[in-house]
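Every protein chain but one is kept in place in this view of the complex.
Letters A and B mark the chains as written, and numbering starts fresh at 1 in each.
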Amino acid sequence: MKTDTLQPFDFEELFDELWPICRSITGNGLRQSLEILKRVVPIDVREYETGLRCFDWEVPLEWNIKEAWIKTNDGRVLVNFADNNLHVLNYSLPKKGIVSKEELFKHLHSRADLPDAIPYRTCYYAPEWGFCVEHARLTEFKDDKYEVFIDSTLKPGAMTIGEMRLQGESNDEIVFTTYLCHPSMANNELSGPLVQTELFKRLQQRLQRRYSYRFVYAPETIGDIVFLSRNSDELKENMVGGAVLTMLGNDSPMMFEPSGKQDSIFDRAARNVLEHRYPGSSIGSRNPKGRAAQRQYCSPGLKLPLSVLSRALGGSYPEYHTSLDTKSVIHVDRHRQAVGILEDIIDVIEHNEKFINQRPFGEPFMSKYDLSTRIGGERIKPQNLYYKYLLQMSDGDSDLLDIATELNICMLDLLTAAQDLVAAGLLSPAQTTCKTL
Amino acid sequence: MKTDTLQPFDFEELFDELWPICRSITGNGLRQSLEILKRVVPIDVREYETGLRCFDWEVPLEWNIKEAWIKTNDGRVLVNFADNNLHVLNYSLPKKGIVSKEELFKHLHSRADLPDAIPYRTCYYAPEWGFCVEHARLTEFKDDKYEVFIDSTLKPGAMTIGEMRLQGESNDEIVFTTYLCHPSMANNELSGPLVQTELFKRLQQRLQRRYSYRFVYAPETIGDIVFLSRNSDELKENMVGGAVLTMLGNDSPMMFEPSGKQDSIFDRAARNVLEHRYPGSSIGSRNPKGRAAQRQYCSPGLKLPLSVLSRALGGSYPEYHTSLDTKSVIHVDRHRQAVGILEDIIDVIEHNEKFINQRPFGEPFMSKYDLSTRIGGERIKPQNLYYKYLLQMSDGDSDLLDIATELNICMLDLLTAAQDLVAAGLLSPAQTTCKTL
Partner (left out) sequence: MKTDTLQPFDFEELFDELWPICRSITGNGLRQSLEILKRVVPIDVREYETGLRCFDWEVPLEWNIKEAWIKTNDGRVLVNFADNNLHVLNYSLPKKGIVSKEELFKHLHSRADLPDAIPYRTCYYAPEWGFCVEHARLTEFKDDKYEVFIDSTLKPGAMTIGEMRLQGESNDEIVFTTYLCHPSMANNELSGPLVQTELFKRLQQRLQRRYSYRFVYAPETIGDIVFLSRNSDELKENMVGGAVLTMLGNDSPMMFEPSGKQDSIFDRAARNVLEHRYPGSSIGSRNPKGRAAQRQYCSPGLKLPLSVLSRALGGSYPEYHTSLDTKSVIHVDRHRQAVGILEDIIDVIEHNEKFINQRPFGEPFMSKYDLSTRIGGERIKPQNLYYKYLLQMSDGDSDLLDIATELNICMLDLLTAAQDLVAAGLLSPAQTTCKTL
């Protein structure tokens, strides 16, 4: 079922193009990043104007930045935004003037525990200015006064969000969302958008889809809120599962956390696939606080079943949220594996059905249907075992995922056996809709 | 309660008489075996004609065999049915003629992993002929051509099934069934019929039975299907539990698998008895595929609560289904223990009741009923402890098995205490029927 023969876009080339851009939750960096992805997939880019009310929030002023630096007394540039866009506090107010060392240090962010890293710091909703710098370099600040310059603007504008949708036979929808507000960091967050983009391409080329699929590229938290405030009625009607895709390129095994107390079809499928096809994966239970996007989707007023797929839940890798999160942290094959896992999960979802045994009294006489071995007593093949399991357990209450879960096997391994039995007339699909699975 | 004083029939003598007979799923071997057992217990032997429709199956042609051999060029008998009836593929078509070594080997079954064993192979529903032979002896086949002779018949006839029933106060029925189609093998399957036969004798001699008991001797799978197709309405009405009895004579601890998702009274009783009286027993959870008889009884259209009691679930002993499964594999004391376990389970079932505390406000004043120790502070005896448990927990919702399970003790150990309390008027049986237990 997997479209392995298709040529994926080149992860690395796309990465290199997106990497240097200074993104934020609004502004031209975000806009430009979506335009680049739009060359590969048909993203619908939408602008939401500053001041627009969305639930308890409103779209903030748009932030853009051209230049920023700190100079010593003798005019030497100590810190330069041109070197690394993490050097400026993301959403910093503009600033120009001479400041004392004491004053500057109040606005200088560094991490003593990671002295060689520039930390990633933001001030989206506080009127602050500031710089971020390697802790080891604080000793270079020997003067009493410094010239600081931040050529940023904070003006009415818009927040940019990208959306795509693939219609299936049913309106029941699986939603994928990823964050695109992070400036130059690799795993968090170019890996999420790259995996999501490739996944779209794979699904687009499928001939048949029972479910519909939606893909969102949004700034973290506020972007999800803006999107949900405009789409929550439709999602409440149609969304049956999905995941936020984040930090998928680093070296750790896949980690999964489900959407909520009730298992969604995505939760059930993801657990089955990860447990049986990707041993070593970490399958968590519901995090009651949720991850950023989950806190919006799964909030008590919405309760939309959004799960998390990640290799670094909670930012569990040392380079997280610093200038050390570069290309060296991520791997193309980890991205490809993430896409493969997502395709397996979707295969399970697409093929999950409830069946009813059409010869429910005793076992069917399998020889009549050419589904039996001729010589009794020889070692029984897995396929023949699966026939027996499916016939015993297909009472219209359990779907294939339930049966696979009880048997502790991958649902995809049961699928061929189920299809054989359907072909023989021994199983029939129960009249169920996607929603009831 | 156990009828230990009764003289059981001699397991060994009966075994020796049944052993040499070439049984199959139909035919004179099966018929003759039932006649031998009928000398000990009043089996009702029934014949079901070839072609009779039963669910998705029909009764096959009757198979009988007189003689079979393979001869070398020089007339030496290499393989002879007279030596061991496993040498012929069970249900083999008749065959007579000269065949090439290559042709013969297509019809010769052996097991490389057990080179000294003749494997037990069948072809009930495929038009095959063949022989089974020790793998180690394949080197003896040095000629290019062989004379083969199988003097079998496959003709319209009947399938023979044995049944017995003991009526109790209630029609609610416990069903035991065992396989009788296996040719000369000891544990599988002379142990099942022998244990079942002895169990019948014990129950027959009981003065009181709340439940009714049914005993079936049937060829595996097809025999169960034939029996069920004729009795399923009655069983659906009355069967409350039971077990297939199979492979009970070998040296392993007792193994139990319950009937289905819902616990039957037999499942609950068997777990309690095995856990507390027979430590080391293996108590499994439901096997979703079921064992052969279970696949018929528990099929989605019938859902009859048949459990499994065995010492070798899935044939987990090396001699299984080969000529090595001889008398040396089984032990009379293992058979006797199996009967003892079954009697204990039946004791629990027969005596299980829901009681209601008749002095439910606070504890009863036990001294008044002579159920107390005179001196307070001395070590309390188990019996007095059981009084306390029973009085606290007998609210009409929990039966003795529930209470014993919560207390993690054998229900039979609670029974005397319950009887004391009933005698004192402190407990009364709730108005329940067998069915609701």
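Following the convention adopted for this analysis, contacts are C-beta pairs under 8 Å (C-beta built on N, C-alpha and C of every residue); 3 or more make two chains touch, one makes a residue touch a chain.
Note that the coordinates shown come from a computational prediction; the quantities given were computed from them, not determined experimentally.
Visitor: From the list A:Tyr48, A:Trp63 or A:Tyr124, pick the residue that touches the absent chain.
Guide: A:Tyr124
Visitor: Give the residue, chosen from A:Asp56, A:Asp74 or A:Asp144, that touches the chain omitted from the document.
Guide: Per the contact definition at the top, the residue touching the missing chain is A:Asp56.
Visitor: Which subunit B residues would touch the chain omitted from the figure, given the whole complex?
Guide: Within subunit B, the residues that touch the unshown chain are 357, 359-365, 367-368, 372, 374-378, 385, 388-389, 391-395, 403, 406-407.
Visitor: In the complete complex, which positions of subunit A touch the hidden chain?
Guide: 54-57, 89-90, 109, 119-126, 128, 130, 221, 224-225, 228-229, 232, 288-290, 295-296, 298-302, 321
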